[in-house]
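Each chain you see keeps its place in the complex, though not every chain is here.
Per-chain numbering from 1; labels A and B assigned in written order.
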């Protein structure tokens, strides 16, 4: 049976442009879906880069002005992976034009923008998804499953870390094409929006809503050369952020993120401690989930290292054979497969824009608390 | 050459009574020291338990009233391992009687008591030590050495956890002989004084003084049967405590402790992230230290698992051969050896009572912040 075509336009030739392009090309080879994405149009401000990118990935056409996409009838869905400060305008316009909207995380610069975006997509009634791709790491999806199966019971504790080390050198510049994540004007915030947003999305998916937080942030290197100006400028992002939180259900949490943890490359971890069991995950060992089951016989109690590569595990029956791992990019394929399945079944995919707005609100409360130095309600 | 005798009285037949008795018997077999402890007198309120204990360990005499020890000329040193709320009175009286004083951690119920104790020992000029034994885990001593060697450089982050799971069941009673740690009237606090005090002592030894903290505590099980009364009573200790901290040197820290982390038995961990390297330790793998050296060639960068069993490692030349581990109790032997060496050399051992008071002050600030919900200066 021939597939239904879903014509996609992708905005942004950066790192995420590659992960999404790969997903669009690959999804139907591994997932049996009614819809097949067509790589209709690639869009970026930088024309030279755009041409090369489009050719490499097989995008059929290009645009340098995203507004052109709004009127093109051959575009069903707009996928936004341009810098954070562009999300709001594009998404609102795209929704108003009746396009499906996919958007990279974090949703927006702040919850105010995020609310506008939610209003727009909900008013337009268009399919929407935010790419919190780590939900689709099979081990994290399995963690969710174990919780839903009642294997953890009442949750007492949650602790999340997201540690990297790539900005320790004072010679790393800020801003510009590849480093806009270090420029608060473009990114909104530093590790809070870039890394903790992932941690918060995962946490709320697994545990539920956050009630209140108290936070601290730090900028270790106070000035860096800006790529655009070549001048030393004050660094306005948060290099590091840690916060305490209480969930609505009474569980306690700690969260921490930094780009100054020497030796930690992409160490996104979480641990859940409940009455009946515990779970631990580390993105640097993404193919594993650690699980402690209090119900085991006492003398064989122990943390199990589940090798999440079997056909019983989420998404894994689409790939290879037991013991064969998948990688980082596959999480985007999974997210896309779920999005397409959502269109097919009418059961909208999650996290949608409203879910991502909830995450944004926690981020905002965290950044506020770091300034007010008191607990802030979400 | 015959050893100089150091006549010891030990107060308290509990768990710590065993670890200390073992240390007194064992230290001279493995360490070449001028002084040799003599197990002169064992003291406890419970006479039946006392007799049995003294016989098992070879204590020469017994007392049920600790005040009797003050006038005995055959006692050089008094070692206090009775519940926390007894420390102040015993220590102050012992110091005034001119005895050397050793005391289990935490120093006292609060910093007010601790200050009295410091004043007493310093006024009397007697040798004193607080048994923060984990400093003497060879891997932790090695961590201190690596920092002192300049291998870590400017410290950005410190994160400590101390997780256990033995009070999750609502059927665990509070108070009484073995469970006084669950009775705030006797223990002073819950995990903060019992577990976090260790984490704080280690942290300040490795990194330096703490400037300020913001904390949260929780008591998950609100009522438990009290062993003394047989009645359900309100639980007043903290089952869990987490706090954010800033060190005086600008480093950021997170600390967390609980007895509700299913599957974590004695997981006392810390991680230091500095400009030049990082260190990680976990008491559940106490024979290892993890070390990341940024100075290694880039393509062989990696976390090293140092098996801390070689003769180059702190204390290990006194024990067996490479690859042969030691256990929990050895940390007390090391502390005692260092105490005896301190008497021998005139270079007082650390942590002394003043050091332990610094730790107590952080604990007090943590508990205060958990109530005030704002940052508290130490």
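Everything that follows uses one rule, which is that a contact is a pair of C-beta atoms (placed from the backbone, for glycine too) under 8 Å apart; a residue touches a chain by one contact, two chains touch by 3 or more.
If you're wondering where the values come from, they're calculated on a predicted model, not measured in any experiment.
This structure file defines a homomeric complex of 4 copies, of which 2 are shown in place.
FYI, only the chains that are shown with their structure count from here on.
Its C-alpha atoms fitted onto chain B, chain A is found rotated by 180°, rounded in steps of 5.
Chain A and chain B have centres, each the mean of its CA atoms, that are 42 Å apart.
For chain B in complex with chain A, the touching residues are 156-157, 159, 161, 163, 165, 168, 214-216, 218, 220, 240, 242-244, 246, 250, 252, 254, 256, 258, 260-264, 271, 273-278, 292, 294, 301, 303, 373-375.
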